[in-house]
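This report refers to the structure that appears directly beneath it.
Missing here is one protein chain; the remaining ones are kept as they sit in the complex.
For reference, chains read A and B in written order, and residue numbers begin at 1 within each chain.
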Amino acid sequence: MSLVQHLPALQVAVPLLAAPLCAMMVRPRIAWLFATLAAWATFAVSLAIFHRVLDRGLILYEMGGWAPPLGIGHAVDPLNALLLVLVSGMAAIVMPAARPGVGVEVAPRAQRLFFTLALLALTGMLGIAITGDAFNLYVFLEVSSLASYALVATGADRRATTAAFNYLVQGTIGAMFILIGIGLIYMMTGTLNMADMAVRLREARDTAPVQAALAFIVVGAGIKFAVFPAHVWMPNAYTYAPSLVSAFFGATATKVGAYILIRFIFNVFGVDFAFGEMRIGWALIPLGLAGAFVGSLVAIWQDDLKRMLAYSSVAQVGYIAAAIGYANRDGLIAAIVHVFNHGLMKGALFLVMACVILRLGKADMRSFRGLGRRMPVTMGCFVVAGLSMIGVPFTVGFISKWYLVVGALDAGLWPVAALVVLSSLLAIVYIWRVVETAYFREADGPRTREAPAMLLAPTLLLTVLCVAFGVATEFTVGVAGSAADMLGVLP
Amino acid sequence: MNGLPDPGWLAAAAIATPLAGAVGILLARRRPNVREGVSLASGIVLFCVVALAAAALEAGERIRLTLAEPLTGLPLSLDVEPLGMLFALVASGLWVVTTVYSIGYMRAHRESDQTRFYAFFAISIASTMGVAFAGNMLTLFVFYEALTLATFPLVAHAGTPEARRGARTYLGVLLGTSIGLQLLAIAGTYAVAGTLDFTPGGVIDGEVGGVAAGALLALYVFGVGKAAIMPFHRWLPAAMVAPTPVSALLHAVAVVKAGAFAILKVAAFIFGFDLLRDLAMTDALLWCAAFTIVAASLVAMTKDNLKARLAYSTVSQLSYIVLAALLAGQAGFLGGGLHIATHAFGKITLFFCAGAILVAAHKTEVSQLDGLGRAMPVTMTAFAIGALSIVGLPPLGGILSKWLIVEGAIEADRAVLVAVLGLSTLLNIVYLLPIPVRAFLRAPPEGAAPGVREAPLPCLAAIAFTTLGCFALFLFSDPLIGLLEGPSGASP
Partner (left out) sequence: MTDPLSFLSGHAVQWGAVVLLMTGLYIVMTRGNLIKKVVGLNIVQTAVFLLYISIGYVEDGTAPIVLEGAARYSNPLPHVLILTAIVVSVATTSLALALIVRIREAYGSIEEDEIRERESD
């Protein structure tokens, strides 16, 4: 067996083994270097997997040679291949920036542990994405969550600890709900392999435990995914976490929740059951739209821009939830593409915050005054990524929005399409008041200069990707399309 | 045409030239002379490119090009047709003139951030070219949005609280209508028709019922905020905080005409005249346009600020084009298309004069202009001619398009609309002509600062050029009409 066949195992093994090694490296610089290399290696593995999935459609991997009903298998199709690329790619981009970015926010002696936690969080998210076993998914969910709680708590502000605690409480309840749902399905099917579950559930789906299982999993994943009104943990966690943690989580953490939702609804339970009989569209669409409005409206009034971005995430998550609720091909494409695209733009925006905080100590409206002149590259990134958030053509945001609207129209939901565009107008307000402050108000703070290249380059890279994937969409839309086809949604 | 490259590239070059100009302007930011030279040169090159494309189009060539395909089945593509060519010719030609004017104005006015000004000006023109040559509604929308964003820094140029407020209104209304209504209309069109290509005869006829088509039409007409149909006209007066060259070229020609142009395109190539004539919504929207024409004229009469008065006049004149498009007939369409050109020359002259008055005499209000004709005879004469062209007096361009629109209204059997156009002409006279009359016939106020002279030479040259243009449009209108009716024909 060649190495290529073991790629799915390596995907999780590389960061998992790197994490304890990283903990042993006393000098922060070495730990950072090692973590960066590990993230890059992980990214390389996921690119290789992605390449193979595009070739073959589906990769099944049996851990230790045990076939799935007994052993634990990994299964990769276009949907999770794309998620793997997003998660490990964000890690590969953000990790190099951690050296200057974390330097000011985390004490030097704690830095190696910081990198260890980051690698563990990465391991967990990749594990969730790649595994084909439902219980294994829960375990990886807890691995990533525990690491995330701790990472949030490393923030310099004392409020980071309370934010992390609330995140822990709500996250654990969400995970428990998912665990209950998995247990109920196991009770009815006697298997933990998700592909097997799907087959056996076809006979058992009219039973009360299966219906309860769907409810528990949707609610549990909804909490992890921060769907309104279960988003309460998110704003504080992203505001007080170190900016780079916010950048990484803002781009990936909720997306993993979206993945769990999509995987279970479309693969395990099936569209007919979830939407036809249980009508979860009636929950997802209204809650998604409510989240879009509430998140955007609250974002408008925030003075702390990290908090503004966090509330904007509430809104964006709402779009993804609503798009899943359409239950048609364009809707699913919108959801998958937006998972990826929002990752890019929110990552870029949080990195901008990291740059500003590094130089000015905080990221409130006042410190942005006149920043267009003082940190032109950083603010340029903010403008481009912000335009993407609004959904201006030539950016990834437009592609997402297009499929969101077309999907709603396809499903015959005119009012939903109207509400989607209406709520996206609110994004203009919260993005533009920052742009205006940065370019058309005089600075009154201390003199400052651009962030160091190590931090600026990843920011710039993500911003460029925001535009690149907004023009050349074969990659995102194409993959999302084949993922949607494999999930068996009618066009 | 032998010896020329594939004509599709001409369209791309028309967008690329001003963009390259913008880069050049940024590179030459430390040397004002070089910077403005670059700006002027790219204007001239652009006009040549557009003229070449016009010649190719005249020769019956099909100029089309696909730029990218961001959404499957929905490429970003350029496809030049006569109406867009006319718009591009007007915008690119007047850009050269406006650049000359800007050099005089910006220097005399000692404006700051001139590099930003010239660079975004060039980007705005590139977007305008994209709008003019767009081959489908998505492409048009993309460049339409780019135009909004590129003009924002120009409107907010001064950076004062007032400018920021104006720019906020500007961006809010334009982005709000385009994303909130127009994008919805485009997605709706795509959902029912499966294509967004501009097709003679329209793409949605027979695909949907009358109510849905009517709703789409309303979404388009109000969603194209740049056409300034009331109640979405507030951005245009708000944009008057910009430096005068911006108001002149962008807010009398490029931006606003991009809106009117989009409506003409939608009417002719998305809906098709047959469908338009059948829709009840068309009637309702015609009344909206008619209301805007009259109401904006009435508001203009109350404005003492010269630029505000001109802005409301533009709001009113834009609705002429919207009305012409909705009349859904050959004469109306031709008139609407020509009005893009004739109003452009008339209104840009008026704005140039307003800017010249500001630079030379530091006056912004109509009531301050008493007796100014003696100090600035050239400017005020040009103002009078421009005003007469807007009113529609031969031998000036304005009469041509107005005539055709009236003809279209008669053709469509709409006597009331003819009356509205007549009333509007009277109102034009009432709010525009008193200005030169005041300047020439009234005595200067006591204690007026002596020594007011004409504006700098570049300004005067630009004013003279556009004034002559008003005459030329009337005298040599055949090529333009020929272009519109030409071999590939605008006949939808």
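Observations on the model:
Please note the rule applied: a residue touches a chain if its C-beta (ideal position, glycine included) is under 8 Å from a C-beta of that chain, and two chains touch if they have at least 3 such contacts.
Computed from a prediction, not measured in an experiment: that's the story for all the values here.
Within the full complex, the chain left out of the display contacts the shown chains A. When you scan A:63, A:150 or A:418 for touch with the missing chain, the hit is A:150.
Screening A:29, A:51, A:159 or A:279 for touch with the missing chain picks out A:159. Contact with the omitted chain, checked across A:186, A:293, A:414 or A:475, is made by A:186. Against the chain not displayed here, chain A makes contact via residues 135, 138-139, 142, 146, 149-150, 153, 158-159, 161-162, 164-165, 168-169, 172-173, 176, 179-180, 183, 186-187, 192.
Quick note on the criterion: only the chains that are shown with their structure count from here on.
Averaging C-alpha coordinates per chain places the centre of chain A 44 Å away from that of chain B.
Contact residues of chain B toward chain A in the complex are 68-72, 141-142, 145-146, 149, 153, 156, 159, 163-164, 167-168, 171-172, 175-176, 179-181, 183-184, 187-188, 190-191.
Those residues of chain A whose C-beta lies close enough to touch chain B in the complex are 387, 390-394, 398-399, 401-402, 405-406, 409-410, 414, 417-418, 421-422, 424-425, 428-429, 432, 436, 439-441, 470-473, 477, 481.
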